[in-house]
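Worksheet for the structure shown next.
Take a look at subunit A:
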Amino acid sequence: MTQSEKYTAAAYLVVFLGVLVYVVIIGSKLQRLQREVEQLVALVKEKRTDG
Partner candidate 1 sequence: MTYASDVAALARKDLLLELRAKETLPSMLLFVVAALTIFHFALPNGTSDVAARGLLWAALIFTALLGLTRAFVAEREQSMFDALILTPVDRSAIWLGKALAVFAFLVAAEVVALPAFAAFFHGLNGRTVAAVALADVGICTVGTLFGAMAVAGRARELLLPLLFLPMAIPIVVGGVGGFLWFLVLYDAIFALLSWAAFEYVVSEV
Partner candidate 2 sequence: MKLPVLAAACTGLFGLAVALAFFYAPADADQGLSQRIFYFHVPLALTSYACFGWGAWKALKYLRTRDERADLESYVAVHQGVIFGALTLLTGSIWARISWGVWWSWGEDELVLFLVLFLFYCAYFMLRYSVDPGPARANMSAVYALFGVVLIPVSFLAIRLSKQFIHPRVFKLSGPQMTGAQFLTFCVCLAAMLTLFATLYAIELAGKRLDRSLRELKELLTA
Partner candidate 3 sequence: MIQARALAKRFGDRRVFAGVDLDVPDGGFLLVTGPNGSGKTTLLRVLAGLAAPTAGELQLPPRHTIGYLGHEPLVYRELTPLENLTLFGRLYRLPERGERIGMLLERFGLWDVRHERVSTFSRGMQQRLGLCRVLLHEPTHLLLDEPYNALDAEGAMLLDGIFDEPRTWVVATHEPERVERQATERLAFA
């Protein structure tokens, strides 16, 4: 692989990694939202029992 071919591959890799990092961030956000939903469900249950 010549020098410029390595760089070309690197460029495509950079784009792929960029998108991958973005998807991972969105994934962690979804997990946080999932935890929040569970908290809310617990809250409603707790309100329902002593309501």
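On the choice of candidates, all candidates are chains of the complex that A comes from, given by their letters.
Everything below uses one rule, namely that a residue touches a chain if its C-beta (ideal position, glycine included) is under 8 Å from a C-beta of that chain, and two chains touch if they have at least 3 such contacts; residues count from 1.
From a predicted model like this one, the values you see are computed outputs, not experimental measurements.
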item: Candidate from this complex that touches subunit A, chosen among 1, 2 or 3; value: 2
item: Footprint of candidate 2 on subunit A - complex, ascending; value: 2-5, 7-8, 10-12, 14-15, 18-19, 22, 26, 29-30, 33, 36-37, 39-40, 43-44, 47
